[in-house]
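Note that this complex is displayed minus one protein chain, with the remaining chains in position.
Which chain is which? They are A, B and C, in the order written, and residues in each are numbered from 1.
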Amino acid sequence: MTTMDSPAPVIRRPQQLAPGTVAVVVRLGLIACIAVLLSSLSPTFATTDNLLNILRQASLLFLVASGLTLVIIAGGLDLSIGANLTLCACLSAAAIKATSQPTAGIAVALGCGVLVGLTNGVLINRVKIPPFLATFGMLWVAQGIAYWFMAGQVVYGFSPAFRFFGSGFWLGVPVPIWVMLVTGACGVIFLSRTTIGREVYLMGANEAAAVLSGIPVARRRTLLYMVSGLMAGLAALIYVARLNAAEPGIGEPLLLPAIAAVLVGGTSLFGGSGGLFRTLLGATILTLIVNALNLLNVSATWHPFVTGAIVVLAVLADAAVNRGARR
Amino acid sequence: MTDQIVHAALTAPAAALLRRIPGVTFILVGMIVVFAIGNPRFLSAVNFTNIGLQSSLLLMLALPMTLIILTAGLDLSVGALLGLCGVVIAELLVAGWGLPASVAAAMLVGLVAGAVNGVLVGYLGLPAFVVTLGTMGLCEGLSLVITNGDPIGGFTPALENFYRSTVFAVPTPVLVAALVYGLLSLLLYRTRFGNYVFAIGGNKDALHLAGINANLVHTGVYLLCSLTVALSALLLLGRTNSAHPSVAVGMEFEAIAAVVLGGTSFEKGQGWLFGTVLGVLAISVLRNGLNVLSVEPSLQVVCVGLLLITALLIDRNRKQASQNGA
Amino acid sequence: MLANRESPDGGPETMAVRPGRDQGTAEPLLRLIDISKSFPGVHALRGVSLEIHAGEVHVILGQNGAGKSSLIKVLCGAYLADDGVIEHKGRRIAIQGPADANGIGVGVIFQEFSLAPYLDIAQNIFLGRERAFAKAGIIDKAAMHAAARDVLAQLGLNYDTWTFAADLGVAQQQMVEIAKALSQNSSILVMDEPTAAISERESERLFEVIARLKQRGVAIVYISHRMREVVALGDRITVMRDGAVVASYRRDEVSPDEMVGAMIGRSLAGLKRREALAAGAPVLTVTNLQTAKLTDISLEIRAGEVVGLAGLVGSGRTEVVRAIFGADPLRTGVIRLDGADFAQRPDRSTRAGLALLPEDRKREGLALPLAVGENATAAALWRLFRRGWFAPSVAEKVCRNLITRLNIATPGPAQFVRNLSGGNQQKVVLGKWLAAGSRLFMLDEPTRGVDIGAKTEIYRLIDDLAKDGAAVLVISSELPELIHLCDRAYVMRDYRIVGHLGRNELSEKAILDLAVHQ
Partner (left out) sequence: AGEVIAAFTKNQVDPHFEGVRAGVEQMAKKMNATIRQYVPTKPNNITEGMSQLEDVGVTRPNLVLFMPIDPKAQLPTIKRLIESGTPVLNYNDKAGDAPYLAFVGQDDYKLGYDIAKMLFDHLGGKGNVVILEGIKGSNTGDERKRGFDAALKEYPNIKLLASQPANFQRLLGLQVMENLIQQHSEINGVIAAADASALGAAEALKAAGRGNVAVVSINGVPEAVEAVKNGGLLAIAEFNGFKIGCVATEIGLKAIRGEAMPKRVVIPGAIITKANHSEWLVPFQQRTCPAAADYAGH
């Protein structure tokens, strides 16, 4: 039941952790448990190489999921990120090939991502199509354009300078991990220390109230879908640099893992709560699990099952933690 | 909604009636006209059979999905569950269990999946999207584990024969889907359970306060969906003549899109079961028509997206027009 | 769990406690004895005892959060009491859920609407009781609609029973809610603030029905914050404070002032009319505003003025303030702030100094899952900077100031706003606009569902705002409130302004003459 007319008697509750903090602690704990277990079971787990490998895989997932996280906190959903990533990857790869300028590719990828995001925003705000359908429709449109543009070809072979973003190392750490840390930090600062960031939570918690508090919700929402698209574009660049190729099938399979990363991280689909650090944890957990199964020589056919179980356990854990706090 | 339309037809001016018809109807009619002009064979009996067959499975998922969406929920696990039930039936048939026992086992699987979804969403109030995303993984994973990723074939031809049979020239799967539509619409519009489905989406507390075990009803909706899906596995097996662990993964999104196209919304228990039929038809007719007109493959992909976007655009414009007119 | 299961031998166990101050002679229909209920951190009910008699209206009075609704919810099975005994016709019974309550004939009109938007009126009225119309599980719709029309007719209404609840106005919804409760032919009918959303005319209808029900021997439990109704209706009056019964009277034993005194624990000076101030320059001028619904709206508010916007429910008052604020699109018309045009968009309005306190604070005023602090600063985020960055410390300070200034009962800014009582929630919404530094306050039903204590504080606050030179536009369905607060008032009917009443012309009769169709 929803709470009815709510408490008046001002009784100070015992100092307790905010549910958000608990969610993060639970996840850190889970990661620690898996790590301890694995390092005792497999000698290769705790090697720097393996840990960086896990983080690098997680970082790619995180990048796709990061923009989505903002959209979900604001009470929306973006199913187009995978296809958007594909389109950005294909167009930017072609641009780099055509101009042999990585900067051209970067501009195209980010520009394309933002444009798809903008379209989502307009469809949702102006045309009032529910986010599920608008972004699902955009998924098809972006994918179709990518097919049309690529005409069955693959664009491949890039300069080492460009490939550095995907497979290079800096200070011994893979570049994608740096990208994850930098974008993650920017995102965390954006959410906590900018006006717009704070508005995101209000929008997600109660849109009508946000509108009537003078928050330009429609424009903010468009902005967030654009950010989501921007991150898809950025992720596209990293993927292209990592794979040294762009093909029209790379993005779509990333959609569900990205959503799972956001949710396993503990951002609520009801909107109004969550954060980027949590998504980082979510991406790490999902990657870690697959790595663990591999190290333990569990057949790959088990991966989807275990991932599904983790998603269910994550929601159950959150429910247990803030029992009754939420509808 | 059907009742409201009938009522409007009897009492209100034609304009009011027209306003109640969802935009997808117009798109559907428009598409049929265009495709028929593009290739007259589009209107042939064979092609109607195709559209019917191609719609029936999606309809079997989309119809119960409508009920779930009416409760402000969502079930992402239906595609994976459909695959899992197919795998279970096929695996058991091959093991010599016989059809009734195999189907019973699949129903049991559906029951468990539905119960997990239903209890987590209905009783614990967890968000349906996450819960069913999880069970989707579990179901797909189980099928992979059971089959080790290999498709299963070589079971009784009875399923395929059933799938291909016709009654008075109407393909049996279409009749099955029609029967499911009939039963669900009876359930939704003429029974207490149906009222409660709308009430859960609109105001679950109200239902609870009316002395109804709202959580149980809520769980029941997921159970109903999963059981229908389990039964649909027979159609899937009949169609594919084999069981694949992840054939149907992805169909859930199409089913949800069909429901929303048909005018059911994720909020407040607003929706219309027949709209779902229209939504499914719109998707099937589009895909079929594009094939019949041999539209370029990449353009076909774009067209699917445009259908999803424009159908609601029409609704939006009509709503605006009627507001401005008022 | 209720501690009142039947004893093994089936008879009532020895009575532990008797209701204290009640000296009713006849056997009560229902007796609540020592009911307690707590929520984590809140003692909502502490040993409440109450007697409900057939053919009587039993009014329960109390401030927001006093425990009235909680008591009702225990009675109707929505909450399980932690402790206490319930007797029905002298027999001990257990109410474990709504079904048990229905079983003994308890019908409830809830404070929060309990309609399902996409069920039609008939389905809503009979929600949970469809079985009466079902043959072999299939509902006979014709019979159900006929029955629904009958119930509505008792209330003098002839709504189209096929209409979805979603397509009804607030007042109509409330009437359906009442019809729903009536249709249960309850022997005990509970009404939790039934008139909060309906007009005087509809209230009158309701009172007639109550009178009829009383004659039929129905026991009525009536909750309201409107003293006039309490005095007019109540046979017995029980006052609650902090989860406990503090007084219980028969109507003739007590004066309104005494009741208020009991409610707030001190006596309250009678409501004096607000002093008029010298009006300053015009702050807001609206000329010939027109929207999809509204026509010909022209008004002016000056600095230091409190102006009323009166009218029956559904006359379009909310639409006017929403249009001015930019929440709904304009067709034509000029809106000026301090003589200058400004863009009609909620974000621009906010920055220009407009404030809109919406009529439904839970739906439109507050983000319930968030904390008091986040809500109180929602309209002021754009001001809470330090060196270019949003500054949580500044926000916290602003919020703490508001808590002190508005006397908001909360442990601190980090408390979830959903845990506050209605009155305190309303203060948070007001505080939001104080933090935003607004100069024109448009308050839509600012005291709806707010108790007398909080009400007077809100009145004081409105007065302070005016004194500080702000302009205030108040919408209220409580005419005494409007008359108390306002320097003058516009009256609306059918989406247009039909009259203007100066300070000396303002009276309930004058307003009603304009507001009601001739």
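The criterion applied here is as follows: contacts are C-beta pairs under 8 Å (C-beta built on N, C-alpha and C of every residue); 3 or more make two chains touch, one makes a residue touch a chain.
Predicted, not measured: the structure shown is a model, and the values here were computed from it.
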item: Chains still shown that are in contact with the chain withheld from the display; value: A, B
item: Contact with the hidden chain (one of A:P248, A:G271 or A:G308); value: A:P248
item: Residues belonging to chain B that touch the chain removed from view; value: 39, 41-42, 44, 46-47, 50, 53-54, 57, 148-151, 153, 160, 164, 239-242, 244, 247-248, 250, 287-288, 291-292, 294, 296-298, 300-301, 304
item: Positions on chain A contacted by the hidden chain, ascending; value: 44, 47, 49-50, 53, 56-57, 140, 144, 147, 150-154, 156-157, 167, 239, 242-245, 247-250, 253, 290-291, 294-295, 297, 300
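The criterion applied here is as follows: only the chains that are shown with their structure count from here on.
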item: Topology of the chain contact graph, where touching chains are joined (line, ring, star, complete, other); value: complete
item: Pair with more cross-chain C-beta pairs in contact, given B-C and A-C; value: A-C
item: For chain B paired with chain C, centre-to-centre distance based on mean C-alpha positions, whole Å; value: 42
item: Between chain C and chain A, distance of the C-alpha-averaged centres to the nearest whole Å; value: 42
item: Chain B, residues touching no fewer than two other chains; value: 205, 208
item: Sequence positions of chain A contacting 2 or more other chains; value: 1, 270, 326
item: Touching residues (chain side chain B, partner chain C) in the complex; value: 1, 3-4, 7, 11, 186, 190-192, 195, 198-199, 201-203, 205-212, 268-271, 323-324, 326
item: Touching residues on chain B, where the partner in the complex is chain A; value: 116, 120, 124-127, 129-131, 133-142, 144-145, 148-149, 205, 208, 253, 256-257, 260-261, 265-266, 296-309, 312-313, 316
item: Complex contacts: residues of chain C adjacent to chain A; value: 39-43, 63-66, 69-70, 73, 78, 111-112, 242-243, 325, 327, 345-347, 349-351, 356, 358, 363-370, 374, 377-379, 381-382, 384-385, 389-390, 392, 409-411, 414, 418-425, 432, 436, 449
